[in-house]
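In this view, the complex is presented without one of its protein chains, the others remaining in place.
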Amino acid sequence: MENVIEIIGIDKYIYLSIILFCIGVFGILYRRNAIVMFMCIEIMLNSANMLLVAFSTFHQDAEGQVFVFFTMAVAAAEVAVGLAILVTIYRNIGSIDIDKLKNLKG
Amino acid sequence: MIEILFYILSTITLGSAALTVLSKNPIHSALWLVVSFFSLAGHYILLNSQFLGMVHIMVYSGAIMILMLFTIMLMNLNISHEVSKPFITKLVATVAFCLIGILMLSIVMRGAQTYDLQYATSGQDFQSAHVLGKILLNEYVMPFEMVAVLLLLAMIGAVLISKKDKTEKGA
Amino acid sequence: MNVTILLLTLLVGAIATYISGKKPAAKVALLFGLVAFVETIVLICQHNAGTDAGYMTQWISNPNIHIALKADGLALALTLLTTALTPIIIFSSFGDHIEKSNIFYSLVMFMSFAMTGTFLAADGLLYYVFWELSLLPIYFIALLWGNDTFEVRKKAILKFFIYTFAGSLFMLVGFIYLYSKTGSFLLQDLYNARLTGTEQYWVFLAFFLAYAIKIPVFPFHTWQASTYEKAPTVGTMLLAGIMLKMGLYSVIRWQIPITPIAAKEVMPTILVLSIIGVVYGSIVALKQANIKRFFAYSSLAHVGLIAAGAYTLTLDGMKGAVLQMIAHGFVIVGLFFVGEIIYRRYQTRMIGEMGGIRQQAPKFASIFMILMFASIGLPGTFSFIGEFNILYGLSQINLWYAVIGGTTLIFGAFYMLRMFQKAMLGETNAKPFADLNTKESIILGVLAIVIIFLGIYPKPLADLITPSLVEIVSYIK
C-alpha cells in the first residue's frame, strides 16, 4: 500500500492543523460561553492530535499514535473535571459567562 | 483521488470547526463539533490509523460530546442568551487569530524551504491495533497505568466537585 | 585551638543567655563575651606563634560549599574588635531596665556570633549567610527595644533593613555568578578566578552596592542617622562599632582582590564619592541637634575616609583603613556611651538641652574630651595612626585626595568642639549631673586606655594585619 502522506504531502497536514488550531484560539477569544470555550480547547487538542498522527505515519513509527492515546485520555479527564466545575459554578452564580467570573481579581 | 478526499475532509473539518465557534446556540456548536470530530476520524482512517479513528469517534464524538450536550441541557442553555461581546473584542480576537495564524504558517513555510523531506516507507506494519497494543503494554505500560489512575481520579474529582455540599447548605 | 571554638562559644553564649532567664541574662552574656575575648587573645597568640587556626570542611557537595574559616591576621584583628567590644557593650547596659532581657542579650550575643563569622568566613556562601544573619538580631533589637514610638521607629528600622538587605542581594548575585565561573565559593578559588574586565566590572558593582550601603558611602547613607537615632544605644554601638566594619572589611577581603582590574578602573570615582562623604558628613554634623544623629554623621565622615583608604588599593591605604576601623570602633562606642550617660542623667539627647556639665562632672568631661580628641585624630590617639596611613596612601595616588580628605582634620575639629562646647561647657547646669559611677568609669577608662596605648604603640596590631594585606595587595598587582 502506498504511503498516503507521500501523496498528499506532510505540509498540507501541517497547514490544516495550524488553521484548525487557530480556529480554536479564535473561538476562545471570541466566545464567552464557558462550554463553547471548552469545545474550542477540544478543537485545539485535536489539531495537535492530528499532527501527531500525520507525523507518526510520516515516520512510519507508532509512538506518535501512542501519544494521541494519552492525549485523548487526558482530554477526557479534563472535560470531566472541567464540566463538573462549570456545573458547580452555574449552580452558584446562575451563569457560565466567563465575564462574570471576576473573583480572580488581584 | 486521495488528495480530493483529503481536501473534502479538510473543508468539512475546518468549516464545521468554524461553525462551532460562530454558532450562537451552544447546542448547535456542539453538534457542529461532532461533525468536525467525525471528519477528523476520517482523516485518521485516511492515514491508515483505523484503530485510532475508531477510538477517536468513541471518545470524542461518543463520550465527550455527549457529556457536553448533557451539561448544556442541564443548564438549560439551548436558547442563545449569551450576550455577544463588544465589537472591539471581536476585532481583537480576529486580529489575534490572523496574527497567530500568519505567524505559525510563516514559520512553517520558512522551515519548509530549508528541509528536504524524506518520506519513510518501511513497509512494516506499525499502526495496527496489534502493534499499538504491544507498544502500549510494553514500553508505555507505566504511563498507561498512570492514565488509568488519572481517569479514575478525574471521575472521583468530578463527582466530588459537582456534588451539592449538603452540610454547608444545612448550616 | 581553632576558630570554631570561638564561634561556638558565642553561639552557645547566645543560647545560654536565652535559657538563663531574665535576671542573670546580662551576666551570662558578659561572661561568655569575656570568654570569647580571651579565646581571641589566645588565637592571636597562636597565630603569632605560627599556628594556623583556620578550619575547613565540606558542607554541601553540590553546589560546592565549604565551611571554611580563615584566621589570618586581618580576620583576627577584626575578630578582636568584635569580641573586645561585645563585653564592653554588654557591660555598658548593666543597670538599664530592659524588658525581656534574656532575649535582648541573647540577640546581642547572636549578633556578635554572626559578625565574627562574617569576619572569619572564607567561603562565599558561608560568608553571605553570616552577613545576613547579623542583620536579623539588630533588626529586632532596634525594632523592639528602640526609642520613640513603635510606629515611628518601625519606619526607620524597616528602611534600614530593606535597604541593606536589598544591597546584599546584589552581592549574592555576584557570588552566584562567580560560582558559575569557578565552580567554587572558596575565597582562594575566587581570588584565582581569571575574570575578564567586563565581568569584574559587574561583579564589582554588585558587591559595591552591598558594601556601599553597609559602610555607608555617600549617597547610600540615608538609613544611618535615623537608624542610629531610633535604635537603643546598645544596638547603635553594635551597628556603628562593629557592623559598619563588616562592609569595610569585606571591601578589602572580598571585593578588591576578586575584582582587581575593575577596582583599579573605578577607583577614582569611588575615592571621590568617599571623600565627598567625608566633607558632607562633617558639614551635616554641624547642624544636628540630636547627639546620636550627630555621632551618626561624624561616623559617616570617618567611615568615608576609611573607605577611601581601602579603595586606594595600596598597602598603606588599606593598612590605615583597617587600623582606623578598629580605632573608630573603640572611639564611636565610647562616644555613644557618653551620649547614653548624659541621657541617663538628663533624659534628653538634644545637644541644646545640655550644657554646663563639665563643671559638675570633671571626670566625665575629661574622658569625653579624650574620646573627642581621639575622634578628631589627635596624634597620640589610635585614630591618628589610621588617619595618617589613609591620608598618606591617598597622597601617594593624588595629593588632592589627601588635601580634600584632610579637611576632615579641620571640619572634625569644628563640629566636635562645637558640640562639646554646647553640651559640656558653659555656666553650670541647673540640673544636677552625677559624675561617673564605677561601672561607667571602668568602661570609659578601658576605652580611653586602649585608644591612647594603641596610639602610642600600634605596632602589635599593625604587624598582625600587615602580612594579610601584603597578600591581598599582591592579588591586585
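Think of it as A, B and C in the order they're written, each chain with its own count starting at 1.
Rule of thumb we're sticking to: a contact is a pair of C-beta atoms (placed from the backbone, for glycine too) under 8 Å apart; a residue touches a chain by one contact, two chains touch by 3 or more.
In this section, contacts and distances are computed from a predicted model.
Q: What does the UniProt entry say the missing chain is called, choosing from "NADH-quinone oxidoreductase subunit L", "GntR family transcriptional regulator", "Sodium:proton antiporter" or "ABC-2 type transport system ATP-binding protein"?
A: "NADH-quinone oxidoreductase subunit L"
Q: Among the chains in view, which touch the chain not shown?
A: Within the full complex, the chain left out of view touches A, B, C.
Q: Which of these touches the unseen chain: C:Y163, C:F295 or C:F433?
A: C:Y163
Q: Would you mind spotting which of A:V25, A:M39 or A:L52 touches the chain that isn't drawn?
A: Looking across A:V25, A:M39 or A:L52, the contact with the absent chain belongs to A:V25.
Q: List every residue of chain A that touches the chain not included in the displayed model.
A: 25, 28-29, 32, 98-99, 101-106
Q: If the hidden chain were put back, which residues of chain B would touch it?
A: Looking at chain B, the ones touching the missing chain are residues 85, 89, 92-93, 96, 99-100, 103-104, 106-107, 110.
Q: For chain C, which positions touch the chain that isn't shown here?
A: So the residues of chain C touching the missing chain come out as 159, 162-163, 219, 221-223, 225-226, 280, 283-284, 286-288, 314-316, 319, 356, 358-359, 362, 366, 373, 378-380, 385, 388-389, 391-392, 395-396, 399, 402-403, 406-407, 409-410, 413-414, 417-418, 421, 424-428, 456-459, 462, 466.
Everything below uses one rule, namely that only the chains that are shown with their structure count from here on.
Q: For the protein chains shown, what form does their contact graph take: line, ring, star, complete or other?
A: Looks like something else, not a line, ring, star or complete graph.
Q: Per the centroid of Cα atoms for each chain, what is the distance between chain B and chain C, given in Å?
A: Chain centres of chain B and chain C, defined by C-alpha means, are spaced 68 Å apart.
Q: Rounded to a whole Å, what is the gap between the Cα centroids of chain A and chain C?
A: Roughly 64 Å, centre to centre.
Q: Out of chain A, which residues touch more than one other chain, so two or more?
A: As it turns out, chain A has no residue touching two or more other chains.
Q: I need the residues of chain C touching at least two other chains; which ones are they?
A: Within chain C, no residue touches at least two other chains.
Q: Hey, which residues of chain A end up touching chain B in the complex?
A: These residues of chain A touch chain B: 1, 3-8, 10-12, 14-16, 18-27, 29-33, 35-36, 38-40, 42-43, 46, 49-50, 53-54, 56-63, 65-66, 68-70, 72-81, 83-88, 90-91, 96-97.
Q: Name, in rising order, each residue of chain B that touches chain A in their complex.
A: Against chain A, chain B makes touches at 2-3, 6, 10, 13-14, 17-18, 20-21, 26, 29-30, 33, 36-37, 40, 43-44, 46-49, 52, 55-56, 59-60, 63-64, 67-68, 71-72, 74-75, 77, 82-83, 85, 89-90, 92-94, 96-97, 100-101, 104-105, 108, 112, 117, 119-122, 124, 126-127, 131-132, 135-136, 140, 143, 147, 150-151, 153-155, 157-159, 161-162, 164.
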